[in-house]
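Here the complex is missing one protein chain, while the rest keep their positions.
All chains are identified by letter, namely A, B and C, in their written order; residue positions are counted from 1 within each chain.
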Amino acid sequence: MPSSLIPPDSLKRIGEVLSGPFTVRIELREAQRYAYAVGDLNPIYFDETAAVAAGYATLTVPPLFLTHALVQPKPIENLRTDGLYNDNASIELRVSRMMFGGEEWDFHEPVCVGDEITGTTRLADLDEKEGQKGSFVRLVRETTFTNQRGDIVAKSRQIGIAR
Amino acid sequence: MPSSLIPPDSLKRIGEVLSGPFTVRIELREAQRYAYAVGDLNPIYFDETAAVAAGYATLTVPPLFLTHALVQPKPIENLRTDGLYNDNASIELRVSRMMFGGEEWDFHEPVCVGDEITGTTRLADLDEKEGQKGSFVRLVRETTFTNQRGDIVAKSRQIGIAR
Amino acid sequence: MNNYPTMSTVQIGDELPKMKKQASEAELFLYSAASFNPHRIHYDRAYANFEGHDDLVVHGPLQGSWLTQFVTDWAGPRARLLSIEWQNRASAFVGDELIFAGTVTAIDQANTSVELEISEKNIDGTLLMPAKANVRLAGA
Partner (left out) sequence: MNNYPTMSTVQIGDELPKMKKQASEAELFLYSAASFNPHRIHYDRAYANFEGHDDLVVHGPLQGSWLTQFVTDWAGPRARLLSIEWQNRASAFVGDELIFAGTVTAIDQANTSVELEISEKNIDGTLLMPAKANVRLAGA
């Protein structure tokens, strides 16, 4: 059955790189601003002695900060009315609303301040499902994060629900 | 004549260090986010070739970014109702409202990405004046910015008006 | 010494100490700023209403970071979060009191890790985010 909500050209994009690879250095101040904003005062983000005592090479960072560390500065010319940016990561769908459905993370290696992290995001999955409120689209963006030694440090799957 | 708006203990603070010295590295991404937010797309902030052609060692940064580069991450526990932080830089005054009066900047040396900038802010001036709408307080915070070679790169004077 | 769980002390059914979060307008702003997210539904009430939200929306990833904090506060700094996942079932809004609760549901002695089931609810008892996490405990 052809999908009513997903144009064929969008289906063909499964597997495509949506953003990256981008490489950034994990910055102390960005990570600490993030931890403070979350209200997470874990000493392994603020006190090098505590981080080393906990088995880290130096200060580590909140696990989910990785997503945000990769965000590239963008010009305001690309702002949309909703405050988000126009970018190539948008997938064309016959829907009126995209919602945040959830996330799945796997952590493989610690990430510390000063690490050079490379992130690449792909369209991992895109399909139409039937729910109680009718058809909806499930869209999965998977990001693989590697460090300067080539180790995969984490993978995230961000699930979008569109209807 | 004794000042009616400035308590004697506050007057004694003239010359006192209000914040710093803090040393920060000028970060490319922070500076570019600032330039984008201002809408200032000068190539000397984004294109290393253009910056070098204009006489800089590498990418330079918007002149007024210096103030913000020095802002320290702070815990949300210290947030006030107005969204600002409680800190020691507050000067006790018998006034109900503090307004931004203006700024004065002198630039001595270029500042480039990667520079280590140290900033120290002092209470440079505090006096009571008579205006058309009655007495007001003029408060001047002066910040001196030096680089990793010990050169003074800039000075700023931020003027607050309180009544 | 501390009271963090270890593989020898942890038991199936152990409950994590509850955690409460309640974000103000300024705290939502700070998270938007720290996560480089200019989406107006998190700081512009009129725009959030225009998009059909009752009030300023608490970011999904902020709640995700609260879930990770809930686990790591319990497990201690020497533990390692191995995985976490959550679903967004309903929105949280500025000022909402949010309660995090969790239970140890499985213990893997070979992997020195435990599985947790976690819930984030508002004070009406509405389940906002069900979550699961795996964490390797420190010590022996």
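By definition in this document, a contact is a pair of C-beta atoms (placed from the backbone, for glycine too) under 8 Å apart; a residue touches a chain by one contact, two chains touch by 3 or more.
Everything quoted here is computed from the prediction, not taken from an experiment.
Peer 1: When the whole complex is taken into account, which chains on show are touched by the absent chain?
Peer 2: Listed by label, the shown chains it touches are A, B, C.
Peer 1: Among B:E16, B:E104 or B:D151, exactly one should touch the missing chain; which is it?
Peer 2: Checking each option in B:E16, B:E104 or B:D151, the one touching the absent chain turns out to be B:E104.
Peer 1: Residue-wise, where is chain A in contact with the chain that is not depicted?
Peer 2: Within chain A, the residues touching the omitted chain are 33, 76, 79, 83.
Peer 1: Residues of chain C in contact with the chain that isn't shown?
Peer 2: The list for chain C reads 25-26, 29-30, 32-33, 36, 38, 40, 43-47.
Peer 1: Which chain B residues touch the hidden chain?
Peer 2: 30, 33-34, 36-40, 42-44, 50-51, 53-55, 62-65, 67-68, 71, 79, 82-85, 99-107, 110, 159
Just so we're on the same page, only the chains that are shown with their structure count from here on.
Peer 1: How many angstrom between the C-alpha centroids of chain C and chain B?
Peer 2: Centres of chain B and chain C (C-alpha means) sit 37 Å apart.
Peer 1: Report the inter-chain centroid distance for chain A and chain C in whole angstrom, where each centroid is the mean of the CA atoms.
Peer 2: Roughly 17 Å separates the two chain centres.
Peer 1: Counting only residues that touch at least 2 other chains, which ones in chain A make the list?
Peer 2: Those would be 33, 36-37, 39.
Peer 1: Got the chain C residues that touch at least 2 other chains?
Peer 2: Chain C, residues with two or more chain partners: 27, 30, 36.
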